[in-house]
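Omission of a single protein chain aside, the complex is shown with its protein chains in their original locations.
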Amino acid sequence: MSTDVTGVSPTAAAAGGAPARRRPRLGPVATTALRLVLTLLGLLTLLFFLVRLSGDPAAVLAGPSATSEQLEEIRTGLGLDEPLLSQYVAFLGDMLRLDFGESVFTGEPALDSVLAVLPATLILVVTTVVTSVVVGIPCGVLLARAGRVARRGVSFAMTLAQAVPSFVLGVGLIFVFAVNLGWLPAFGSGTPATLVMPTIALAAFAVARTARMVAAELEQGEDHDYLRTAYAKGASSRRVLWRHALPNALPAVASAIVVEVSYLLSGAVVVEVLFAYNGIGKRLVDAIFARDYPVVQAAVFVIGVFVIVVNLIGDALVRVIDPRTTRGSA
Amino acid sequence: MTDVLSIEDLWVEAGDPRDPVTLVRGVSLSVEAGSVVGLVGESGSGKTVTCMASLGLAGRGVRITRGSVRLGGTELVGADEPTMRRVRGGVVGTVFQDPLGALNPLQRVGDQIAEAVQLHRGGRRRAHRDRVVHLLTQVGVPDPARRARAYPHELSGGMRQRVAIAMALANDPSLVVADEPTTALDVTVQAQVLDVIRRATKDDGRAALIITHDLGLVAEVADRVAVMYAGQIVEKGSVAEVFAAPRHPYTQGLLASRPALEPGRRRLSAMGGRPPLPGSWPVGCAFAPRCPVAVEACTTPPPVDQSDGRWSRCWHPQVESMEGVS
Amino acid sequence: MSRRSANLSLWLSLGTLLAITLACFLGSALLPDDAGEQALSERLRPPFWSPDALAGSPLGTDAFGRDMLARTLEGGRVSLEVGFGAATGAVLIGTLLGVVAGFWGGWLDRIVMALADVWLAFPFLVIALATVAVVGSDLPVLIALLTLGGWVLPTRVTRTIAQRVRSEDYVVAAAGAGASDAYLMRRHVLPQALPVVLVVWSFTVGALVVIEGALSFLGLGVKPPTPSWGNIMSDGTVYLDTAWWIAAWPATMIVLTVICANGLGNGLRRRWATPDTSRVGEKAAAR
Amino acid sequence: MGVRMRVVSSPSSRRAKATVLGVASLALTVVLSGCGGSDDTASGGGEEVTDAHVTLASTAITNSLDPAAALSSVGRTYTKQVFDQLVVFNEAGEIQPSLATEWERVDDTTMEFTLRDDVTFSSGAALDAEAVAANVTRVLSGDPAYATVAGRLATVASAEAVGEDVVRVVTNAPDPILLNRMSLFDIVDPATFGDDRPAGSGPFEVTEYEEGVKVELTRNEDSWRPSESVKDLTIQAIPNPTTLASALRTGAVDAVFGLPADVVTQLEGNGFETTSMPAGSSAITSLIADVEPKLEDPRVREAINLAVNREEFVDAALGGFGTPNGSQLLQEGYFGYDDSLPSYEYDLDRAEELIAEAGAEGLELPIATTALFKAPAEAVAGYLNAVGFKSEVVIQDLSAFIPTLLQQSEYPLLYWQTDYYDLRDITSVARFGPTAPGQQAHIPVNDYQDLYVKQTTELDEDAREADIQSMASILNEEAGVLFLAWPDTVYSSAPRVGELPLGGDSLIRAEAIVVTE
Partner (left out) sequence: MSPVLELDAVAKRYAVGGRTLTAVDGVSLRIEAGETYALVGESGCGKSTLARIAAMLGGTDEGRVRWSGKEVSHLGRRRIRAERSHTQFVFQDPSAALSPRMTVGEAVAEPFTITGRSGDVPALLHAVGLDEALAARYPAQLSGGQRQRVVIARALALEPRLLVLDEPVASLDVSVQAQVLNLLADLQEERAISYLLIAHDLAVVSSVADRIGVMYLGRVVEEGPATEVVARPRHPYTQLLIASAPRRDPGERVERIVVSGDPPSPLDLPPGCAFASRCPAATAVCLTQAPPPRELDGVTVRCHHAA
């Protein structure tokens, strides 16, 4: 199955129209950042209430053998007996100082406990993005340009990669590569070998998406006159592809990957739990199940900041790739 | 005089091979060294396809099914890729209609011109900087060294088209093919670009094939003209002869329906009907349904009339003046 | 890809999806009443081709001796209810928001788009985790939650269309003839958006079936004993070694459904190849 | 005394194994048979390894390295390796000396412990009476961080050193199970209170800690009860059961706790060892008449008890790891167990008869529980449906289920496990004792609650045993709860580890692990 895409994409049109709109403003970056920061605060507020309404950490801590009195004692100990509103006011004050409090569970500062596992997730996201680019772009080229058989093959693989959920793929990988073949560790984090399977489980979808993006961009680009111009100059198909068609496909692909990162973080939650990969996703899930509010809030905060930073970097990257977005037009 | 380009009985089709649409049927056309030929026709007449298919630039699904295209002694129909690459940009320079779309938005225009040079002369792109500046000067780009560093979107339409022309001239081709080179431009800029084209072709003794729907453009720069209708050439000859005394009723109608820049309200002479689209060409003479002088015979394919040293594809070429057409 | 094979894959996807849907919604009704009931004496029986297979349980039984065919169909009904329901909800909300925001622009548009940006920039799972913890994961809650998970794409897509269509000459002409905004949206924008919305819907179904699976995998999806493909699979993974069929059937169904939903989306997109539909697939399949 | 330490294989798992299909599993079988994983080769062949590295894994590990800050029993696998208690339970469930060599009840509320004099902490400091008293004082300080551990000490009012090696512990009221309480109390070097890595006197000390992920330990060379063949020990958390099982299969970990029973039997079929032990827990379903008045009718409660085939239940829902129980909460080996109590047996006809008599046909009896008990609760619902009730399982989030259980439920049935393994005493099952205001009663029998209160201060062993047995008999007669089984604690271990040495508290004694290669 190939992506037989024709016509002009709305995103391309929007991207083309955007520069005139946002170029000279002092800060598309600043505006974006401000908006995202405000939203982050809003989201943390939402989370504050959501999480607190969602259940009682004291209950989780107490366990079924506890008595009612013990439960009450733990609640008092955690400061959960105060009215929600005064808890929220205190929370807002703490937020300004980036103080998320201490983990209900371990007593460690929540932000530290989240930041400690951030690098592991960063590495996972980076390897996944790199994989999706390094594998996805050639696959996309094959999808758009290869012969019938290769195209069908790649297309089938991509269809499958897009349809197999990461947790299904992850379970399969563990059974084949860890249990049966014994090539890779089934769980854990910290060593390069532990990255392989989580990366594959997470990247399969991203690879397929990138490949389809690239293929769509390339096929769409086929109608572009500048490619015809390049042929008319005497350039070979290969040169036209690598020097003209692909670079022009990249801004759209890059923006898509930026969006992808936020999906990746969602996917990472599942994959990290499955592979006991000690990253932010696993920490978040643990904290949610333990109703460890401070850690939940810190994790959401860190993930939010991460997404903001990725978006800003992505915007900057697209600007670098595409001169139309940075330099004024006549 | 020798022909730089010689197209013989060219047939082109497109679409699903099992149910193809014929776009060009038996076009023969030659461009002599040093001459400028205008290929005129309305949309769907096959004028662009004829040229682009000849150069192998018509895109996917467009196939030459019959005929020959010889360029400076090289047969292009069925030629291998290296030959085509040598020809494109080397022997033939091409200018497209939309100067913005024709330039890679991500590359500086100087680099794009340099690439054209590099592809045929080798070396590094930077080595061709002087050549780039020279080319830009040639097409009348002011401050060429600075403009070479600009991106396409930073230039005006006229400047872009000059850059595109410079690119076409990069390797001093013996033939320039220009597809509607001024259509996308403003009137005042059209005139400027027209001058550039004229200088680069007629004045430099370079052969050119200019595809256009604009008879004014032909009148300005071409020596010879070929008029296409429904995938066929219906009339060809010297610009002077054809404009002065068109023989095919279509050519007559076309010339007559041009509005003149004259004071005063008046009725225009109009051709009836509308140009047919590929795939729905009438049998016989394709122009017959619109032709004011059509007769029974016109339902069969008309022969080529070559009397008086003229060339037209009509059962009864009109030798009287065009006043009779309304 | 040729038109013919593109059509083939479209009809194949649609046919398979319909078959799956029919099987799941009607199948459990056609099976014997006690098909899904536990029979602890018949635990972990293999599928029909094995000599140990249990008569009447062609796909084997699970750890409670429940018939996997019945479970898979019943689970499919729940998964598809969630998938179809939430995708439909998402598309309805998205279309409404997108059309209005795109057509009117201004502050409404800015608010909607800012919300969409933020929503996309935030890992949905975080919100899902918190929500499920608060209000549980009954089917209506899950459908509502996943509706929230899927509203952005249809909103963005229909907004783009609305923006484009509102400046189309024929819409301006209608406005010039005195048409109200409601008329323009109903008569011009919606019909244009409809094919795209269907394409988006199709991709969204696939994406949401997967998300339901992911939520179940984390223990936040459909709550047992109500089966869904996600939680059957999730429960079955621990038996992969000896009773692989428990996880395999729902996993296969999820993958098949997603392939078909994506295939349907791709097919429709190609069939109605318009500028609006061209990129939708790449965006839509995101999750 | 029927303490069973056994290597179990249930018949159903054998059958399952025999019918393995599919390429992956076939390949797996080939690979594993290459490793030679039969019971005989595992225990018989190979050399004993000295200075072995062993990795233990479960779905969660401790929340803190400081045992006083423990929030649950989850961390006890860790604390048992690093710290000591004054007394411990042996495998037969009897109190044994540990840090304390002897103890004496001075009066109803005072007890004096005499300590060993050869014990030092891994920090080098000596373990003396002052240190023990300091530990007690710290936990009783009221600091909420120690609330959980303080709860275990409950009755203790104070402790003081009355000699270099003698500690006096004073309780608020007479406490018959003070020794039980002390067996849960880990002694930390007071000099390391508040440190990142508090020092203990056990066979291992901590070298590395990754929060929520793993604890790395190494042999404490100066311990009074040194580790034998194990030098390095890793305690690892792997939350996903599938991954946990895979980790054991791949050899990444040596012993695993917390796997679903079915997985354990699968592993067993693949040559892994299973070690199980009565867990000190009773799987039951609370019947709350407050929610469903029909449950006040003893006939309905009896019918429910007759509806369950407990052998089948244990086999299917507990994977065979447990003992069918139709009689009482406490199991054999626990103080107050009464083997004369009759057991409810599976009797469908009688159950339906009773239901008909009580007019409770079609009674809706949803069962609330948490995800952890999903499988057995589903099995119970299946049995109840089979006798004409309408039952389904409602899975609650743990944080919702605990209040449901401890305070107020809107569901008539609650599936849970009454754990009494920590104190090894009926006092642990406080939920059936007197109810606080606003708290729902699980057992509508006042006599039971009165007896519960009485036995908590009854120092006379015989009188107390009689009280506990009376309680059991009331519960049995009234069919006050749905008895189901006494589940086992189950470990799976790699062939190189063989059978795991467990303490009386069902915890791994890592220092006694023998690794063969």
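Chains here go by letter, A, B, C and D, matching the order in which they are written, and residues are numbered from 1 within each.
We take it that contacts are C-beta pairs under 8 Å (C-beta built on N, C-alpha and C of every residue); 3 or more make two chains touch, one makes a residue touch a chain.
Every value quoted in this text rests on a predicted model; they were computed, and no experiment measured them.
**Q** Which one, B:Val87, B:Leu254 or B:Ala286, makes contact with the chain that was left out?
**A** In the full complex, the listed residue that touches the missing chain is B:Leu254.
**Q** Just checking the interface: what residues of subunit C touch the absent partner chain?
**A** Missing-chain contacts on subunit C: residues 168-180, 183, 188, 191-192.
**Q** What residue numbers in subunit B mark contact with the hidden partner chain?
**A** Per the touch rule, subunit B residues meeting the hidden chain are 42-43, 142, 156, 158-159, 186-192, 194-195, 213-220, 222, 239-240, 243-244, 253-254, 257-272, 274-275, 277, 290.
As a convention for this text, only the chains that are shown with their structure count from here on.
**Q** Go through C-D and A-D and name the pair with more C-beta contacts between its chains.
**A** A-D
**Q** Distance between subunit C and subunit D based on Cα centroids, please, to the nearest Å.
**A** About 43 Å separates the centre of subunit C from that of subunit D.
**Q** In whole angstrom, what separates the CA-based centres of subunit A and subunit D?
**A** Here subunit A and subunit D have centroids separated by 40 Å.
**Q** For subunit A versus subunit B, what separation do you get between their C-alpha means, in angstrom?
**A** 51
**Q** Would you give the residues of subunit A that are in contact with at least 2 other chains, written as numbers and ranges?
**A** Expected reply: 54-55, 171, 175, 179, 273-274, 285, 289, 291.
**Q** Please list all residues of subunit B that touch 2 or more other chains.
**A** Touching at least two other chains: none.
**Q** Can you list the residues on subunit D that touch subunit C in the complex?
**A** Interface residues on the subunit D side: 12-13, 15-22, 24-25, 28, 241-242, 245, 249, 259-260, 262-263, 266, 269-270, 309, 312-313, 315-317, 371, 374-375, 378-379, 381-382, 385, 392-395, 397, 399.
**Q** Given the complex with subunit A, which residues does subunit D contribute to the contact?
**A** 24, 27-28, 31, 63-64, 69, 71-73, 144-145, 147-148, 151, 210-213, 237-240, 242-244, 246-247, 249-252, 397-403, 405-407, 416-419, 422, 428, 430-431, 436, 439
**Q** Which of the residues in subunit C come into contact with subunit D in the complex?
**A** Those residues of subunit C that touch subunit D are 37-38, 40-41, 43-47, 49-50, 52, 63-65, 133, 136, 219, 223-225, 237-245, 248.
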